[in-house]
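A selection of the complex's chains, in situ.
Chains here go by letter, A and B, matching the order in which they are written, and residues are numbered from 1 within each.
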């Protein structure tokens, strides 16, 4: 068994190599644009406790939108269904930072994985916790077993300098009464959390939560009820890849979340978690080599939820 | 085991009873509006060959949009990926008969389960088969083992009389070159296929195809490759319930397709297929009692894909 996954990762790595530098590193955040594009890592954590890695799987990178999963877990585990009064859970069908839907839907973001939705979630965390940035850090450190996870302050500062569109989204939602805290405070917390850096290994370990029915597998602590965990996976499935949700479900077929830093992390419920990283993005803002790697993984391993 | 599902269906039936007449029968098609609202049926077919039924599970009803699954299988099994040149596979985020997205996307419908997409699929079938209506009938009869499945011509005629919006969609796509056949021919074929009547038992048996990796379990005939079957399930997951895809994934968590006749049919890959029927619809156009019944089923059986 162990050999099987080792071989699959090696096969993927060799097939993926020519693709790694295709696509384009996200450069709308200047600091993100400086990353070496020629990198690829992958990590698999099975529920049976095995771990398989390849490439730059231990190199930290900016998790960006993947952080939206962690903030959502923190808010959802506290508020449960009351959360859905302030954010929807339908796929958006548009760009991750569009304001159009927000106008039609009077300030209620379509789902927690578009920027507007994640910003509302951070606004909620600001009311729930004294120091939500630290809370998220503690949470990902606990889930991954890595105390060295940190916020890259250069990235955060670079991102804050080009946060005009997020400011627009947030003020717009505030005009509808769906932001409670000071806009700058919300944006700074949101941006700090996006700037957390983790490796493929860290991410795959963290996502064991979702393959283990909502229990932290490393210490047995229950984070989400079984039902809540199922629902987190459902939301990742239908909203996790912006407007290529359908294409990703079609090609890969697992709940997952991507970030513009080039990371993608997914889960096969009751089986395993899988992460990839490669900085160059396709036109939909997802890691080009990463999506292909996951497609090959579900094909070769015949693991899929369908 | 057998007892388990029998008990679950009974429990669901008793809990669902007060909900059956809530919501509203679809009456924009006059003939559909005549159905007795006080009906509920459910059927489960396991891969192990067992069948569990309750309520009006053998009563035929208008499958309407559920037919979009069958036409898609016929087109997809022939064209494979070439199909996606003419129809997308992303959730739409809007009403099932909206023209707005179609304008932005130059006549390529978002997915094969909104009206525009299903109409394109029928246009494709008109080029692939001499008599596509008959082909679909043959196909559902073979899948369900029921030779008595027929088209309700009263419903079809009633529907054709209020098909203005579908005519608009089709002419609009034709203006972009994405309809090849005569518009009336396409609409008549599409509407005929929507007017097929099947029972819960028929539908659950038909959907064994999707829980059986694309093989017709009754005769062993391969209809879809394993990979194509996975992908059909993925498309149902992300696009099967119009603009309550996210809510259905969250509450129920299985690939499924609904119709305005009140039917819903879904699949738990490698495990079973499940169908429900109750005519009264919620605001999103899906059977109110049917969704609740499926939610209870995945909860009580602890079956889900997540």
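Heads up, the rule we're going with is that a residue touches a chain if its C-beta (ideal position, glycine included) is under 8 Å from a C-beta of that chain, and two chains touch if they have at least 3 such contacts.
Treat the numbers as computed from the prediction; the structure is a model and nothing was measured.
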item: Assembly size in copies, with 2 chains present; value: 4
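In the analysis below, only the chains that are shown with their structure count from here on.
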item: Separation of subunit A from subunit B, taking each centre as the mean of its C-alpha atoms, in whole Å; value: 32
item: Touching residues on subunit A, where the partner in the complex is subunit B; value: 88-94, 101, 110-111, 227, 229-231, 233-235, 237-239, 243-247, 249-250, 253, 255, 269, 299, 304-306
